[in-house]
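A protein chain is absent from this complex, but the other protein chains hold their places.
== chain A ==
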Amino acid sequence: MENGIVSSSRTDDNKLNIEKWKAKNPGKLDTDSNDYEGSCQEGSEPGISLQYMRRNVKRDIMEKVVEAIFLLCALVGVVSVAAIIVFVFVKGTRPFVGADAYSLRDFLTGTVWAPGNGVYGIFYMITASILSTAGAILIGVPVGVLTAVFIAEVAPEGIVKIVKPAIEILAGIPSVLYGAFGLGVVVPMIMKVTPQVQGQSLLAVIIVLSIMILPTIVSLSESAIRAVPKAYREASLGIGASKVQTIFKVVLPAAKSGVLSATVLGIGRAIGETMAVMMIAGNPTAGMPESIWSMVRPLTTNIAMEMSYASGRQSEMLFATGVVLFLFIMMVNMTLIKLTQKAGEK
């Protein structure tokens, strides 16, 4: 077979070279040559071409191995999601099965959390999470979208250069510092007007959360607004609409899906926020929130408050709280993925 590689114009010299090479590299030629039969050009020096061939096989194997490594790395994300879901769900559902099971209904509808007495009710936490998220969206989305409009449509370039970095820094501030701000500024301010004795309240949570979701809302809305074709604006202005009318009747409706994605992402951030909320929520062990002045205990803070020392049933119940939180997040994620897919199809 090896005759095939080095074509008919082989000279004696070449023959010699091959023999030499074979002597140096016993066994190499026979295996290598099969794969590369005929791949080398007429008249080329066999010594050189054979060396290339030898490398090629290695290279091919290398390519395959590396691709497999790349694939493995890409699968780490999938494995992580699967592991998180499995571990959290398995541990979080354990208290509700078996001989000594806690009633799932009591868990989901109870309004008292007293691990010392074996009472675990999280309905008031679910309410707190939903109320604080809804409040944050109600304040954060309009302010955020209007700011995005300002950046994308109204502001002169000089001001954009101030506002945009400000929003990027706002996005980078750790949530613990938002908590410090809440504790040092928002809570004392609420203290002055609240009918309750403490400033930690649903209102404080809503205010801080709406600030925390602002960067998300602004930057996503802004890119959605910027993606609206210029022709839309020109057409609208051309038929006599004012700038404001153009923005609200043409541009924003066209950017609807982007703004919606921003809102959903904001919901996700607000419902999952832990540390900032923990410092300003009050975290009572029982009781539905009655007004914006009452203390609340969202799902996330329940976990973070007790996880460090919880064990046994209490720890499982914290995981169960995590499962409920996870289900909310899943709904948010699915909505978001659907929305972005729709936008992509467009």
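One rule holds for everything that comes next: contacts are C-beta pairs under 8 Å (C-beta built on N, C-alpha and C of every residue); 3 or more make two chains touch, one makes a residue touch a chain; residues count from 1.
The rule is short, and it goes like this: contacts and distances are computed from a predicted model.
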Write down which listed name, "Helix-turn-helix domain-containing protein", "Phosphate transport system permease protein PstA", "Sugar ABC transporter ATP-binding protein" or "Peptidase U32", is the UniProt protein name of the chain that is not shown. "Phosphate transport system permease protein PstA"
Out of A:M125, A:I211 or A:V228, the sole contact with the unshown chain comes from A:I211
Of the residues A:A180, A:L237 or A:A254, I need the one that contacts the missing chain. A:A180
Touch with the missing chain holds, among A:T93, A:T127, A:Q196 or A:N333, for A:N333
Missing-chain contacts mapped onto chain A: 59, 62-63, 66-67, 69-71, 73-78, 80-84, 87-88, 91, 142-144, 146-147, 149-151, 154-155, 162-163, 165-170, 172-181, 183-185, 211, 214, 218, 242-245, 248, 265, 268-269, 271-275, 278-279, 300, 303-304, 307-308, 318-319, 322, 325-326, 329-330, 332-333, 336-337, 340
